[in-house]
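So, chain A:
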Amino acid sequence: MTIRKLLGGAAVAAMISGAAYAEDVEVLHWWTSGGEAAALNVLKDDLAGQGIGWVDMPVAGGGGEAAMTTLRARVTAGDAPTAVQMLGFDIKDWAAEGALGNLNAVAEAEGWDAVVPTALQNFSKHDGNWIAAPVNVHSTNWVWMNKAALDATGLGEPTTWEELVAVLDAMQANGITALGHGGQAWQDATIFDAVVLSLGDDFYKSAFIDLNPDALGGAQMVEAFDRMAKLRSYVDDNFSGRDWNLASAMVINGEAGMQMMGDWAKGEFLRADQVPGEDFVCIRFPGTQGSVTFNSDQFAMFDTGGDSPAQQAMAASVMNPSFQSAFNVVKGSVPARTDVPNDAFDACGKKGMADLADANANGRLHGSAAHGHANPAAVKNAIYDVVTAHFNGEFDSATAAEEMVNAVESAM
Partner candidate 1 sequence: MSVATQDTAISTGKITRALIYLVLLLFALFYLLPLFVMVANSLKPLDEITGGNMLALPQTWTIEPWLAAWSTAQIGVEPTGLRPYFINSILMVVPAVAISTILGAINGYILTKWRFKGDNILFGLMLFSCFIPFQIVLIPMATVLGKIGLAGSIPGLILVHVVYGVGFTTLYYRNYYAAVPSELVRAAMIDGAGFFRIFWRILLPLSGPITVVSVIWQFTNVWNDFLFGASFGGTSQPMTVALNNLVQSSTGVKEYNVHFAGAILAALPTLIVYIVAGRYFVRGLMAGSVKG
Partner candidate 2 sequence: MGFLDITNVTKSYGNVEVLHKVDVEVQEGEFLVLVGPSGCGKSTLLNMIAGLEDITSGDISINGRVVSGVHPSKRNIAMVFQSYALYPNMTVGQNMTFGLEMHGVPKPEREKALADVSKLLQIEQLLDRKPGQLSGGQRQRVAMGRALVRDPDVFLFDEPLSNLDAKLRVDMRTEIKKLHEQLKTTVVYVTHDQIEALTLSTRIAVMNGGYIQQLGTPREIYDTPANIFVATFMGSPAMNIVPAKIKVDNGVVFAELTDAEGQPKLLRTVQSNLAAWDGREILLGIRPEAITDPDGADRKSTHLERLDNRITVTEPAGSDTFVTMTLGGRDVIGRMRADADAAAGQMFEFAINMEKAVAFDPQTEDRIRPD
């Protein structure tokens, strides 16, 4: 009896409180920190100007893991949000489940095909239909250096692995932690991406995109793991579990010499009132110049049943060059379309945009394995497992290469 009452009451309450109105967009995302939220507010205000309400649905944690769990529950319940912040293969997986809407109308009207790099379209389109609006492109093969610490070594910006090792040795000799790093699986994997890429674009593609067992378990992979082990020796003892922004802070205040991290790290330097080129230096991971590994935040648009003008309008707003510029200046990333003027960006940002355009033109723009842009989540995590285990000393390099083959196979 009580239960029936409860259910009855609940149904009524649900009707009253209701889901979003027809003219609202409900946005599931994990951009909850000050800068990101401010950037999203630009989008929100833009939509408000068109009479579209914004129902905020933030779920932070684990680089979107918590949000993805929430999303799964929402979709299973038949109550998908309008737009969801999403990365790489997650988009493709959801598209394959047939859960996403269709943005072809707005994409055609605004000519997205011409301005979005092909490598990105891979993730924004499914079966030739636009399903997501890319917000930004992060490139992950950056190294952030403390300028003073670099100068103290008397060496220049390293461009090869050997030079990098020399700089790291010198920094260590100067009594600082040479490599600021946080021991979390995805951070380990971010470095590993760059290390693998530094052994050649073909090797990267063969290992991470094609998942070729010969590449995954071959001599080059052993070499990559050796390099990881070398890098591990420059990290302080207290690295395990450290958040990446704390590692950035170490570089900023001179405790550490450099950090290997995606371009979102730049935000930390800028917020600490550091100037690119004067206080800190941004370079591509030595040996990867001319190539870019990227990840791209996109708003995947879910099929909410029937046409949703608000959804289309939101997609258009996301792709608006002025939003792309405003958002990415704050976020440290570069715009997802190649025709956005670079005036508002700083030196590192300008370099990033130029690198992106080059790499795109030369076919050296690759999805980042560490950030789910090279293969599906299962494989990504299988790679994490091996990389992290090796970085924490569980495997030697040869075993790690063997394990890599097994792990990837068992995840397929």
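Throughout what follows, a contact is a pair of C-beta atoms (placed from the backbone, for glycine too) under 8 Å apart; a residue touches a chain by one contact, two chains touch by 3 or more; residues count from 1.
For anyone wondering why these and not others, all candidates are chains of the complex that A comes from, given by their letters.
Quantities reported herein were computed from a predicted structural model and do not represent experimental measurements.
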Ask   = Which candidate among 1 or 2 is in contact with chain A in the complex shown?
value = 1
Key: Residues of chain A defined as touching candidate 1 within the complex   = 2-3, 6-7, 9-11, 13-14, 17, 19-20, 26, 29-37, 40-41, 44, 54-63, 66, 69-70, 72-79, 243, 245-246, 264, 267-268, 271
